[in-house]
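Dropping a structure here in structure tokens format, bear with me for questions.
One chain of protein is taken out of this complex; the other chains stay put.
The chains carry the letters A, B and C, assigned in the order they are written, with residues numbered from 1 in each.
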Amino acid sequence: MTDTIERSDTAGNDRVLDHLVVRFAGDSGDGMQLTGDRFTSVSASFGNDLSTLPDFPAEIRAPAGTVNGVSAFQVNIADHEITTPGDEPNVLVAMNPAALKADLHRLEVGGTVIVNEDSFDARDLSKAGYVDSSDEPVNPLEDGTLNGYRVLKVPMTSLTKEVCEPLGVKPRDAERSKNFFALGLVSWMYTRPTEPTEEWIGQKFAKNEQVAAANTAAFRAGFNFGETTEAVGHRYEVRPATLPAGTYTSITGNQALSWGLVAAGQLAKLPITLGSYPITPASDILHELSKHKHFGIRTVQAEDEIAAVGVALGASFAGHLGITTTSGPGVALKSETISLAVAIELPLLIIDIQRGGPSTGLPTKTEASDLNIALYGRHGESPLPVVASKSPADCFHAAIEAARIALKYRTPVILLSDGYLANGSEPWKLPDVDSLPDISVPFATGTNHVDDDGNEEFWPYLRDPETLARPWAIPGTPGLMHRVGGLEKADGTGNIDYTPQNHERMTELREAKVAAVTADIPPTEVEGDVDADVLVLGWGSTWAAIDAAVQRRRRVGVKVAKAHIAHLSPLPPDLGDLLRRYRKVIVPELNRGQLAHLLRGTYLIDIISVSKIQGLPFKSREIEAAIDAAIESLGADSEGGAS
Amino acid sequence: MTDTIERSDTAGNDRVLDHLVVRFAGDSGDGMQLTGDRFTSVSASFGNDLSTLPDFPAEIRAPAGTVNGVSAFQVNIADHEITTPGDEPNVLVAMNPAALKADLHRLEVGGTVIVNEDSFDARDLSKAGYVDSSDEPVNPLEDGTLNGYRVLKVPMTSLTKEVCEPLGVKPRDAERSKNFFALGLVSWMYTRPTEPTEEWIGQKFAKNEQVAAANTAAFRAGFNFGETTEAVGHRYEVRPATLPAGTYTSITGNQALSWGLVAAGQLAKLPITLGSYPITPASDILHELSKHKHFGIRTVQAEDEIAAVGVALGASFAGHLGITTTSGPGVALKSETISLAVAIELPLLIIDIQRGGPSTGLPTKTEASDLNIALYGRHGESPLPVVASKSPADCFHAAIEAARIALKYRTPVILLSDGYLANGSEPWKLPDVDSLPDISVPFATGTNHVDDDGNEEFWPYLRDPETLARPWAIPGTPGLMHRVGGLEKADGTGNIDYTPQNHERMTELREAKVAAVTADIPPTEVEGDVDADVLVLGWGSTWAAIDAAVQRRRRVGVKVAKAHIAHLSPLPPDLGDLLRRYRKVIVPELNRGQLAHLLRGTYLIDIISVSKIQGLPFKSREIEAAIDAAIESLGADSEGGAS
Amino acid sequence: MSTAQVAVTTKKDWTSDQEVRWCPGCGDYGILLAVQQLMPELGVAPENTVFVSGIGCSSRFPYYMNTYGMHSIHGRAPAIATGIATARPDLDVWVITGDGDGLSIGGNHLIHALRRNVNINILLFNNRIYGLTKGQYSPTSEVGKVTKSTPVGSVDAPFNPLSVALGAEASFVARTHDLDRKHMQETFRAAHAHNGASFVEIYQNCNVFNDGQFSDITKKTNRENMMIDLVHGEPILFGPDRERGVMQGTDGFLHIVEVADVGLDQILIHDEKNDRPSLAFALARLNDDDHSPTPFGVFRNIQRSEYAQAVSDQVVAASERRGPGDLGELLASNGTWTVG
Partner (left out) sequence: MSTAQVAVTTKKDWTSDQEVRWCPGCGDYGILLAVQQLMPELGVAPENTVFVSGIGCSSRFPYYMNTYGMHSIHGRAPAIATGIATARPDLDVWVITGDGDGLSIGGNHLIHALRRNVNINILLFNNRIYGLTKGQYSPTSEVGKVTKSTPVGSVDAPFNPLSVALGAEASFVARTHDLDRKHMQETFRAAHAHNGASFVEIYQNCNVFNDGQFSDITKKTNRENMMIDLVHGEPILFGPDRERGVMQGTDGFLHIVEVADVGLDQILIHDEKNDRPSLAFALARLNDDDHSPTPFGVFRNIQRSEYAQAVSDQVVAASERRGPGDLGELLASNGTWTVG
């Protein structure tokens, strides 16, 4: 276990690990997500820090037993604060040959493989593609494939069936509990408490006692298998992390984002209307928000993405917090309406859970390649603020921040998350609800202008001198009736106006309003060595990998600093100066260098773009390599005499 | 006439001008576009070089007689090659008070105003807003407003009615011919031949003899009014330009673009299918192409822009040259489908006649603010070539070039024109049809791969090693049946493939394919002083103003160079080196600096962005000022000692 | 914002200060006047009224109403209005659209708004042409129409807007025309009274690009023979002496008959309240073309669950069941553990 620190336990019996990465892999039907989730929850409540990476198969169900049908869940648990689900699992649980085939290559050298031996029969081997040149099945458990790994072959299916028989469970049904056997075994091996899981089984399957009994029996059987079988060997322990004191919950990015939206409504004292059209990996936000109607939340599943953003914009006009959630293809469709929102200057939240592109692309894989469309994907000069979240739990705060900007500046705001954050989870120290900011803004209630004849008028485009926001006068307010629209409007009155100077002025005002958001952006925090030559600058979900990479490099004495920005438009006001303090700036992105290009153009700094576009998050190792390369090139630069 | 060079005629009688800018302005119903068009045609066939700028009112008809209802047509005619419609008219023809109100401020100091005196009555003065503080009409012909101008007051309406009376034309109908009176008068003043116009009237109104007679009579009356009335004074002449020998026609940008598309079909030996949805200022291309069905052109007026591009893409799949034409809001709507075209790698032309944005913006005004959406307006990494035309006639060649790239590289291409080019016209030396390039590409006809068992297969994503284009196998070809789609495809086979390395490789290949277009981009031409410190780099319709500005500055001894790029993506391969040869690079754009930002990010050069966003083209004067400022700042830089 | 006590208003209160900018003679003027005159009679307040439109000549309408308004983007008004009405069921929401805006680019939003039965009043100005973009054919233009984009005539069959609406589950469907202010006002009044989505097609003359499209039917001298007035509960009769009528044939189709030939009791009684849309649909298809008798008035007017109210009801029910939302409770709902 290359990276895992193994300490001797005081009792001298169990070994203590500082962290552990387990990957549960099996067929889509094998319940791996549930198993991983459970292992995560138990570890969370046990006090470990953790980070997860569910890895679903493509949207449509592949034939059972094939590599395409493999569903996996990776979790990293640690006795210290961590941010990534781990580059390479230490333990791989493979419920069938396909899972082994799909995931063995990920396992660290010398790692542990736990396989469900029963599934390694000719049929399943063939389905997984473990065949020789004459298409005969070949068993990887026997042909040396697993040399160099610690292998645990456990007949999980048959043991589960056996233990379920006395309960009167039919063998076919019993088989379904085998994931709990695996969970029990792994729980024993890594010293996880058992009560929470048994309790949870009781609750979850309360409606079907037999299933509950079967799952419990399988879970215990797995645990006992570890306890009693010589084969399993040592137990390991991952001690609770010394996380900051507080109340914690385990949360995925999409759930945190949804709750952030709920909170934004409360903090703004506004009802919410969500207009949305389902799309992976954003649909869960629609699902989650539609559960919380008692917060005054209306969800409209619209006929398409254009209607969805139209519904949200209409709701904003009517005085709600209008929100729309989608992924890349949906953002493309919403462009024209977002441009209308820029023109009519109303608060609107557009949430983009990014996935692999172009076109339908890789719907279940992560990517961060929608930054460009967020910044530039509208016709005409159509600027708007863009915000990104950096971790699953951070999605909560990012949602509130995006809403705050939208409301204060009366502007559409795009919030970028991605598939990795959406489905990944981490422990989240719950914020004190009372400490959350008040983001409410007043509606206009009266006239704001007096015409030449002394008549009181309402000018819908008379701006707040500081924020440049126009008044938000909602229907139902007597005397403030007004019309908005997509044609160019006269500064002040908002009447249609195509005159040259007015258009130029309005264009500049819209730009200045977005720029005004910088006033609220806190100083960019830099972590790491004060005297570093190299800065790693990140945005979005690269945060975890960058954090881990910088920590690791620093642990071995490499001087490096890091910063992470949440605001992509406008950029933090201190960013240019900050970047210029370093000789090399590395920007790792899950795209082909979109932020890097923006920074180059804005600050004329020769940013080093580190790009990964494989549908997967960065491994911290990859970022470490980039840091090393940058430092090396510094040496080369100095040798060459240039700087 | 500040800028106009007035030479003495050999005959000593008429004065000779090197160029003349006339602006015809009147109510929408006054036929100013027709009048301007006629004046242009006559001047063109007379041999002048020229450039026009029609200036319509907003899309919907404003009340007659109001400033909002003014329609104008500006034309610059010259005895030398010119590129712009002129910064400031020398002559303003104002058919009513509103026209005077709207356009007087444009006239050069000391310029000539020709007004239709009849229209300056109380009613029309009020409508035009010529009123005092107690709302009483005030006549600008009498109150000193026109001091400093040369004013010609002509009772055009009544003179026209008078001359038409003997023809039996009713006074109300006769009134409609008053624009021909104006045309006749101006034709006399500036020594335009009369026969072509009389002939044209005969043809145009062949179906209605009385109208033809009335118009001819009015035209002659105007001409004779000049001839006989002392008031008019000198005649001026603008001699034919010494344009290169050849056959010329007068053409607008939209017509040239349409003909370029027709030509592209012929040169590619492909039928064309245009999918389009009407939108200002692009609709005329749909109108024009639907007239040329005998070229094998199918036009589909689709239900919306998304369908329009879908129709074009379907046609491309089926082996046609698929084209879609639109303006900014339509480009926004087409984004998702264009991204599909990027993924399925088929030829597709998207033509964007840009107009003022954001949202509905200024539909009848020009702007060049869709460069960003063209480059970046798709989700995911979705690169494609972008080409822009620089003058009305150049639209012909730009259309062929865009089609050539689309076909050769099997890629969607965005061609950017704008409202100014679309409606502006210039004389165009007709190309020799036989000299136009062959842009045809072969369809795939057979298999291109042999599998491990020796079977012949067709791999739809096996690329040409040079262009990286994939084979274009069209339905109807036996043995090449294949499926394409928006999901990520395996390099080579094109089967669905989500594996990490494949996605990265395909992303890079798509990028490399667009980059491969650089192979065909000719060296960037630089005009002007070889030893200049300042370069003006342009794209799109700024060409005319830049050309005039650089010429003018050089004429007074300022050292300056200019270059113009047609390829925005990929950029010309020599551009970086070229830009680095100058101490200052100015990029004038009808947007807020979109190309400037791209160049800064690409080359890390501190480009000076000169932005105008008023719905109007640049005046060359504005660019001259920028050149002067850059040169001045150079001095300042040198003084400061830095470079 | 209760509408219980609404101040009395006049046409002036509903007229904005913006200059009206349609071509002289355009049918849109008559419709605007009809609406501005009608609003005071509806017992609603300008500040509780919203007009939403897309893009087109017709879509300029909201600028001229002294209410809240949005001149949105092409085709999207029904979606935006759905957002407004769903967020604020207390508002009176009107959608103004054209045959291009509503049936070409906006077709999908239109049919879904009708299906959902959102409480909005949709007025579709059908001039069978694209006016604003200066004369291309529209999805309601007749086959063979010569326009700028179809120089040798269009080849695709038009929509019948009422058919589209009825096919899309519309609960209120009517037709009127720009030359009869009283009929427009009656029709709009009924549309307004209807709780749910109301769809009104207005035959509107575009005197610049499609002049006289409807005059075979709506010209004063033609009306008696060419317009069939639908009145709920009354036999469907027309003609100068109401001597002709509509009868249901046993072949499944409607027929225009002479009353004298069949007897008055054979004439179909108009029933706008029937749950099934099939008879309204048959009536909407009665006229084969612009030169045959054409029904006007309310074709269908039924009550069914209104979307915005139903959405609100779920919100209210959830609040009653679970109490008002408590953020702390929400954050703890996944289960929590405590450190330190």
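Please note the rule applied: a residue touches a chain if its C-beta (ideal position, glycine included) is under 8 Å from a C-beta of that chain, and two chains touch if they have at least 3 such contacts.
Just so you know, these numbers come straight off a predicted model, no measurement behind them.
Q: Relative to the complete complex, which of the depicted chains are touched by the chain excluded from display?
A: Contacts of the unshown chain, counting the full complex: A, B, C.
Q: Who touches the missing chain here, B:A399, B:L480, B:V514 or B:V610?
A: For the chain that is not drawn, the touching residue is B:L480.
Q: Given that one chain is not shown, which residue among B:K170, B:H234, B:K269 or B:K293 touches it?
A: In the complete complex, the chain left out is touched by residue B:K293.
Q: In the whole complex, not just what's shown, which of A:S290, A:T518 or A:S633 touches the removed chain?
A: A:S290
Q: Applying the definition given at the start, please give the residues of subunit B touching the unseen chain.
A: Against the left-out chain, subunit B lists 41, 44-45, 47, 240, 242-251, 255, 259, 262-263, 266, 271, 273, 275, 292-298, 300, 302-304, 306-308, 310-320, 322, 336-337, 340, 344, 429-431, 433, 436, 475-487, 495-496.
Q: What subunit A residues would touch the chain not displayed?
A: 59-64, 66, 68, 277-280, 283, 286-287, 290-291, 293, 299, 301, 303-305, 329, 359-360
Q: Going by the touch rule given at the top, which residues of subunit C touch the chain that is not shown?
A: Listed in rising order, the touching residues are 104-108, 111-112, 115-117, 139, 143, 152, 155-160, 163-169, 248-254, 266, 268, 271, 274, 276-279, 281-282, 285, 304-305, 307, 310-311, 314, 317-318.
Here is the rule we use: only the chains that are shown with their structure count from here on.
Q: State the pair with the higher C-beta contact count; candidates are A-C and B-C.
A: Greater number of contacting C-beta pairs: A-C.
Q: So what's the Cα centroid distance for subunit A and subunit C, whole Å?
A: 45
Q: Please set out, as single numbers or ranges, the residues of subunit C touching at least two other chains.
A: Expected reply: 55, 73.
Q: At least two other chains touched by the same residue of subunit A: list those residues.
A: 336, 340, 344, 485-487, 496
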